[in-house]
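For this depiction, one protein chain was excluded, whereas all remaining protein chains were kept in their positions.
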Amino acid sequence: MATEPRTGSGTQTDALPFFRPGGSYVDQKLLRRQHLTEKTVGYLLLACAIVSVLTTIGIVVVLLAQAVNFFADVSIVDFLTGTTWTALFQNQQQWGVLPLVSATLMVTLLSMLVAMPIGLMSAIFLSEYASPRTRAVLKPVLELLAGIPTIIYGFFALTFITPSILKVVWPQTSVYNVLAASIAVGIMIVPLIASLSEDAIRSVPSAMREGAYALGATKLEVSTRIIVPAALSGIVASFMLAASRAVGETMIVALAAGSKAQMVTNPLQPGETMTGYIVQVVSGDAARGSTIYYSLFAVGLLLFVMTLALNIFSHWFVRRFREEYE
Amino acid sequence: MTQQLEQPLTQEAAGSSAAGQPLIDIRNLNVHYGNFKAVGDVTFEIATHRITALIGPSGCGKSTVLRSINRMNDLIPTARVEGEILFHGENILSSGVDPVMVRRRIGMVFQKPNPFPKSIYDNVAWGAKVNGIRKGMDELVEWCLRSAALWDEVKDKLDQSGLALSGGQQQRLCIARALANNPDVILMDEPCSALDPISTLRIEDLMRELAKNYTITIVTHNMQQAARVSDQTVFFSLGENRMGVLVESSPTRDIFTNPRDSRTEDYITGRFG
Partner (left out) sequence: MSSPPILPKSTSLSDIGNLSRRQRIASIGKVVFLAATLLAVAALAVLLWYIFQRGWGWLSWGLLTNPPSRKPEKAGLSIAISGTLWIISLTLLVAFPMGVASAIFLEEYAPKNRWTRLLQINISNLAGVPSVVYGLLGLGIFVQWLDLGRVVLAGALTMALLSLPVIIISSQEALKAIPWSLREAAYGVGATRWQVTASHVLPAAVPGILTGVILAVSRAIGETAPLLVAGAAGFVTSKPSGFMDSYTTIPIQLYNWMSRPQTEFRDLAAAGIIVLLVLLISMNLIAIIVRQRFSSRTRW
């Protein structure tokens, strides 16, 4: 027996039909419509979430497929072990990637040397020393450093750090050099280290702080000998994520570090990182289907693998070494 | 060697109080948290080598008073502590006194055991290391753990994490940690409330043993514990505007059999709180 559709207001003569004996108070049509909506919505949302999976698959497939084309011309061993990279010499192309890797590692190392102490000490200051008002002012200011587009840092490195700082201290610094780029990258990643380390430090329970103070320790002793060691896994993870960012940094090195692919031993000299090489190639006229074109993806693949490894390692590290406070 | 380590330490510098004499003299203590007056006009004494218990309904400021004694309230930005607390005759609340120094002499054990995420050895040694002790750490750690009745249970696993111990063991570890500084006074803020009954009794026995060489002050919401353990009991209650006030301070025997104040009697007989 069909039930009347419930429109909400009901008629006076039929005020409470669901109490009619044998009648159902559930409107089947409405329910079916709702059910269909639910299913559709559910699938739509799932489809959107799947896009993220497709993105990852896309990245891997594109990089691999084009890199395979590259390795048809160049042996993997030569690629990974060669120390000469003369991609843009038409006649004498050599494809040893180590110069690019050495520049990337040097930039990462130097920028971390800048950012780790400043970032960690800022984190300690903000969480243990600063009053809430000071914190409310300084924290957003630090976050601003992270929000500045990297191209601006590159400009700063090229046109200020090199001529006005480095050349003054070391006149032999060349116009394009690794150190200026590294300093700029370091400044850029300070907020990343500072905010993640601060989170780790703040999650140390206050009971532990109290226990340390109660033993007659100064603030510095409590901060550095109890709190920081207790927050260490989060702090180290922040370092690894910052390093991963430094590895992937492109515009700063493209502008300031130079495009001379050589094994980097002197940071005052130019060097070309993996990301810098990619920019150099796309800024030119690489023909589609040429080895140079495919080299983009080979280098990109190496870059992707390096940052992925760092990211995965940092997550694993936190999971494995996260301090239990209970 | 074992003989000597089990000897209670009785080093007393010249001029210190003999047992039973007042060691800490609290006078007109007022504590504000921002605009809220948590504790008003508290005056009482804590005697040397005795166990003093602070009891009373929850929220009446007993912990606040306890934490004022070792200047832990300094860590709370909105706290304001007024009055005098004389320790060996000197006012520890005066601004010229470094709270770090106070805490060296007056140690504290907390309600929830809070060992550091370090090894058992490092937990005990930390306070002494920070205060400048370099040599003889092994003996010191062993001595503290024995005094806290924990040595036999952990002597084979000193480098294990302090957090791996059971609740009662962790609390004894915290006591051992406090002993490393050789304080005059050990404050205990509801030390057994997070523990099971058997651990509680063990710690009560420990308290009595420690009282031979230290002055113990505990806060407890468990009246029976106060009756079992303490020599002097101080009863707090709630006054106007939820301010904590001291009602009565008497020897434990007296306060439970013949309290002077009717509020004390009401609390003890369970009519409130």
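The letters A and B name the chains in turn, as written, and every chain counts its residues from 1.
Everything that follows uses one rule, which is that a contact is a pair of C-beta atoms (placed from the backbone, for glycine too) under 8 Å apart; a residue touches a chain by one contact, two chains touch by 3 or more.
In this text the structure is predicted, and so the values were computed from the model without any measurement.
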Which displayed chains the hidden chain touches across the whole complex: A, B
Identify the residue among A:Val74, A:Val97, A:Ile124 or A:Ile226 that touches the chain left out of the display. A:Ile124
Out of A:Val74, A:Ala103, A:Leu166 or A:Val190, which is the one that touches the chain we can't see? A:Val190
Tell me which of A:Gln28, A:Thr55, A:Gln172 or A:Ser206 is the one touching the absent chain. A:Thr55
On chain B, the omitted chain is touched by residues 1, 4-5, 7, 9, 11-16, 87-88, 90, 92, 97-98, 100-102, 104-105, 128, 130-133, 135-136, 139-140, 142-143, 181-184
Residues on chain A facing the left-out chain by the touch rule are 34, 37-38, 41-42, 44-46, 48-49, 51-53, 55-56, 58-59, 62-63, 65-66, 117-119, 121-122, 124-126, 129, 138, 141-142, 144-145, 147-156, 158-160, 187, 190-191, 194, 218-221, 223-224, 241, 244-245, 247-251, 254-255, 275, 278-279, 282-283, 288, 296-297, 300, 303-304, 307-308, 311-312, 315
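Here is the rule we go by: only the chains that are shown with their structure count from here on.
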Which integer distance in Å separates the CA centroid of chain A from that of chain B? 49
For chain B, which residues count as touching chain A in their complex? 70, 72, 75, 77, 100-105, 107-108, 110, 112, 114-118, 126-127, 130-131, 163, 174, 177-178, 180-181
Name, in rising order, each residue of chain A that touches chain B in their complex. 131, 205, 207-218, 221, 225-226, 229-230, 323-326
